[in-house]
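Input: one structure, supplied below.
In this view, the complex is presented without one of its protein chains, the others remaining in place.
Now for chain A:
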Amino acid sequence: EKLKKSFPWFGMDIGGTLVKLVYFEPKDITTEEEQEEVENLRSIRHYLTSNTAYGTTGIRDVHLEMKDLTLCGRTGNLHFIRFPTHDLPVFMQMGRNKHFSSLHTTLCATGGGAYKFESDFRTMADLELHKLDELDCLVRGVLYIDSVLTSGPSECYYFENPRDLDHCAQKPYTLENHYPLLLVNIGSGVSILAVYSENNYKRVTGTSLGGGTFLGLCCLLTGCSTFEEALEMASQGESTHVDKLVRDIYGGDYERFGLPGWTVASSLFCDGFHMMFKEKRESVSKEDLARATLVTITNNIGSITRMCALNENIERVVFVGNFLRVNILSMKLLAYAMDYWSKGQLKALFLRHEGYFGAVGALLGLLHPS
């Protein structure tokens, strides 16, 4: 018990694209503790809390930091750090350099990488991972963060007037105990869970068309290389240059089926026929392609989610995952799609800590092993 609670407290989620790390920085360290604190531990604490970037790719999301959090009787700040999964060896090397293994702590890890890299952690960093199921961690993390009262902005929010772009605004929402929930985690791929209580949930389905698909296709189509770059391009593009809309086919709404003219009939439909015309090809910019890809992937997730909500008879949908990070466009699209196609029945909810819930769940696994 003592061993488990000894610092440092980490929770790690190793996904297909990103590693998410949460770190609890105790702020109530007594003088006695400070004296006992080994040098290695202190150096790690200092390194993490005094920097906002680590190496070339590691980033601390300062705006997400949760201050004065009480966890397991201790008060401190919760830090949220991420870096690409392909830089995991660098991280392990750093752990080795900082003699992490000497701290006799348990490193709780979840996500597929906890399995894939388990032996690498052992050989490269002399660390034994305590592996936790990623969906357990996700659910636990979401419910925990939502339950914590902090002074900062509300964790959960929704978009008011989702169908009216001019009046569409973020509004706080209290999630507490609003079961059942549909939890849609959009990482590289997508998992959709129906949550009935903290310990009762099921994975309904998933789709391989997720954040990884957006970024992968954007890289191939536009030559960009990062998520931020892809999003930036998308924000400047116009998807209707690429998509074929219902009004392109029917000249207006397809009234027989109640389809408004702006509905996308076929995504990314620059068919072979159109591609043969040079002017058509050149009128499509990289920004348009990025935009169309983003819209396509987002709407597809929206449509699968909506079907699951109907099949499971659930009215509240919580979207999480790093695909939504700085991706206000997708969030608004999802809010719009849920509202429009369900005629106001479905509510799309979002959480500020988007992609970190698995890591938070892993941290909780360290402190409250079930």
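Basically, a contact is a pair of C-beta atoms (placed from the backbone, for glycine too) under 8 Å apart; a residue touches a chain by one contact, two chains touch by 3 or more; residues count from 1.
Please note the rule applied: contacts and distances are computed from a predicted model.
Missing chain, UniProt name from the options "ClpP/crotonase", "Glutamine synthetase", "Aspartate aminotransferase" or "4'-phosphopantetheine phosphatase": "4'-phosphopantetheine phosphatase". Listed residues A:170, A:300 or A:342: the one in touch with the omitted chain is A:300. When the full complex is taken into account, the listed residue touching the unshown chain is A:217, out of A:175, A:217, A:290 or A:351. Remark: the omitted chain is touched by one listed residue; of A:75, A:154, A:170 or A:205 this is A:205. One of A:115, A:144, A:179 or A:196 touches the chain omitted from the figure, and that residue is A:115. Contact with the chain not shown here comes from a single listed residue; of A:135, A:182 or A:346, that residue is A:135.
Residue positions on chain A in contact with the hidden chain: 15-17, 84-86, 111-113, 115-118, 133, 135, 187-189, 203, 205, 207-213, 215-221, 225, 242-244, 249, 256-257, 259, 263-273, 275-276, 289, 296, 299-300, 303-304, 307-308, 310-311, in rising order.
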